[in-house]
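What follows is a short report on a single structure.
Note that one protein chain is taken out, while the other chains of the complex remain in position.
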Amino acid sequence: MTLIKFEKFAVEFTLGNGRQFTALKGLDLDIPKGQFVCIVGKSGGGKSTLVRSLAGLTLPTGGKLTVDGQPVTGPSRDRAMVFQEDTVFPWMRVDENVGFGLQGLLPEKKRERIEKWLQAVGLADFSKAWPRELSGGMRKRVALATVFAMGSPVLIMDEPFGALDFVTRANIHAILLDLWRASGTTVVFVTHDIEEALVLGDRILVVSDGRILDDLSCDLARPRDEDVLGSTKAVGLRKAIIGHLGIGRQPMLESADQ
Amino acid sequence: MFEVINRQMLDRRRFMQLLGGTAAAVAMSSLALDLAYAAAPEIPSVVAKTGLVSYTNHTWPIIGIRNGYFEEVGITLEPSDGRIIFENQTVPLLQNDELDIATIFVGVLTPVLDRLKDVRPFLIHSYWQGNTILTAPDNGIKTLDDFVAEGLSFAEAARLTVEQLKGEKLTVPPTISTRPWLEFIYDFGGLKLEDSELVMLEDPNAVQLAVSNGVKFAAPAGAVQIYQLQYQANWRPLISTRQLVKYAGGPDGAPVQKILNFDGFAANTDYINEHKDTIHRFNSALYRTMAEMFGPNQIAELEKQVPYVNAANGSSLDAAAIKFIFEELDPFFTWEGQARVWLDENDPLYYKNVYSYQIQKFMEDKAIAEGEYDLDELFPARAIYLEAVEMKKKAEELAAKADAAGLSEEKRALAEAGKVWATKYNFLDAVRFLEAALAD
Partner (left out) sequence: MGEAVADRQISSISAPMRPQAVALLRWLPGLVGILGTVAAWHLISEARGNVPSPEEVVTNIWTNLFSSDRLPGIGLPKGGYFPHVVSTALNVLLGGTVGAFVGTISGLFSASSQRFGDVASPIATLIGTVPIVIMAPFFLLWFGLSGLAQFALVAMYTATTLHLFAKRGAENMPKELLEYASILGTRGWDQFFHLRLPGSLPEIFGGLRIAFAGAWGLAAVTEMLGAQFGSGRVITALRAVYDLTGIMAVVLLLGAMAILLDILLLALRRYILRWKIS
């Protein structure tokens, strides 16, 4: 069942010098419920504009965007977002951060939900800590707990783990996938890291120059260990993506031993 | 300190101007005049950083500046019209040598007599009898004049007048120089100063507050502000020294003399001791100015002060207003009047008669330490005046000798120059020129 639908979706910006820049050019895209979609592409290709539009932070200049049949007109708790930048509120303790999106809930229910999701991300012992006392990876886990605690049907992630080291990133991938499976949330995940896309996504969109160049099904077996990522299918996916992105051209300079 | 910029300011042109239209000069040959000039004693050219407090009776030297009297005796003021200062700036500016000379209200020295010993007046030029408490028009308050007009005795009228100040706000200047006068006045009503709410404000701010009905009573320190309130804003004198003199008998034998205060010119004591000659020449320019201010062309001379005092105070006085101030509020001691201050022990304005009471009062209030205070130490002006008197006498003797001596032409020219200096109150150079004329 289609949850997210882009129809001839276009976004144009007016630059400082008065020129028009088209970030997204009449894009058509359907995303079914529960799918984990990764978006890869070069910088400036339109990936962030696409997900910010989905989050309601950027409004279109043409076309339509609906989520569960409703047009997107602005930010909403139904479309939670995790940013690349650290968005944990420094002046709130961990539990207050997680509970910030739970206004309207009874205090007892709120506390239950906070404890549940902190447990899920492995931060139950840090509920009263200040964000400054946590590492970068731990703060990302707080952000995950916050958005999953809200129970949003759509989760948008814009290069959320770009600043983390390899090991921390791998750990947090595992946590994210666990949370996704447990909640059934539809995830739209932007990354510039092809390997990350292969680890996480059911589907990989290659976006460049405001268009979707390719829509690749990534039905590799889970969990995606080294064997799976080294399989012929994975290699083929990798090559396809690289091909679209124009990486792997002839070297500019002759090598020394020629 | 005084800065000497040229040894000799008396060039030939000035020498000729000095002799002016004297009969001797008219009759003399050019050669004789040249020889006389060559033999003339030097008059050094000095620069004096001078400050004038913005009061009317402190800014009058501008008349002498405009008339060139200071320049004639070799003194260049810096800035050329004097620097306008506040009353409480006089002492600090003299102490740190930012000024060489400044006008001074002696009332700022007496409350600190035990601590401040390096700034002293070298000339006293006027006395202040203008202390006034003024009250707003149409506020139902009765003045001393009103009570006396109802037929009450002075004592009763004064008591009722002063009692109206109880619990009221009264603006006073930030200096405590007016305290003895205020305490004297409050005594008439059996009150202490604490019975009123004293509001310390500089005079211009006090006037602004008064005319905007911010207070009912004001006692500014300056004649300009008293004149502004009384004669321009129609405030009424509640009680004043003038009224006391009028109703309680004049200064002669009355206690009112105890609440008078002198104004003068002051310098650092080191300077006074090291530059006596320049002080005498400076004073001569001042005496000369005073003679013109109270002479036959009084209004024309006072007109020269009008723009200066108005610019300094933001006031709109005219020459007639200044004349009034100098007659009613700040009477002057010209050269002839100096004897009242320094010599005549029976005169109520004799310096000891004026200041002994005030100093005693400050000791009782613990404003100054108990002790014996030598008023001659406070007033080097007395010694300087006595020196000038001696020099005048000597000049007269030398002039008589020169007339009888049968001098050569050029010597006669020098003697004439000496006599001219004497007419300009410059007795120092009168003696020097006459001595040069009589020298072999």
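We call the chains A and B, going by the order they appear; numbering starts again at 1 in every chain.
Just so we're on the same page, contacts are C-beta pairs under 8 Å (C-beta built on N, C-alpha and C of every residue); 3 or more make two chains touch, one makes a residue touch a chain.
On a predicted model such as this, the values are computed, not experimentally measured, just so you know.
Peer 1: Just name the one of A:L24, A:A55 or A:A234 that touches the chain not displayed here.
Peer 2: Counting the whole complex, the residue in contact with the absent chain is A:A55.
Peer 1: Tell me which residue among B:N67, B:N88 or B:Q298 touches the hidden chain in the full complex.
Peer 2: Per the contact definition at the top, the residue touching the missing chain is B:N88.
Peer 1: Determine which one of B:L19, B:L99 or B:I176 touches the chain that has been left out.
Peer 2: B:I176
Peer 1: Touching the missing chain, which residues of chain B?
Peer 2: Touching the chain left out of view, chain B contributes residues 88, 91-92, 95-96, 108, 111-112, 115-116, 169, 171-172, 174-177, 179, 193-194, 197-201, 205, 208-209, 212, 214-215, 362, 365-367.
Peer 1: Pick out the residues on chain A that sit against the missing chain.
Peer 2: On the chain A side, contact with the omitted chain comes from 55-57, 74-77, 79-81, 83, 85, 87, 89-93, 100-101, 103, 130-132, 146, 150.
Just so it is clear, only the chains that are shown with their structure count from here on.
Peer 1: Using CA atom averages as chain centres, what separation in Å is found between chain A and chain B?
Peer 2: One centre to the other, that is 90 Å.
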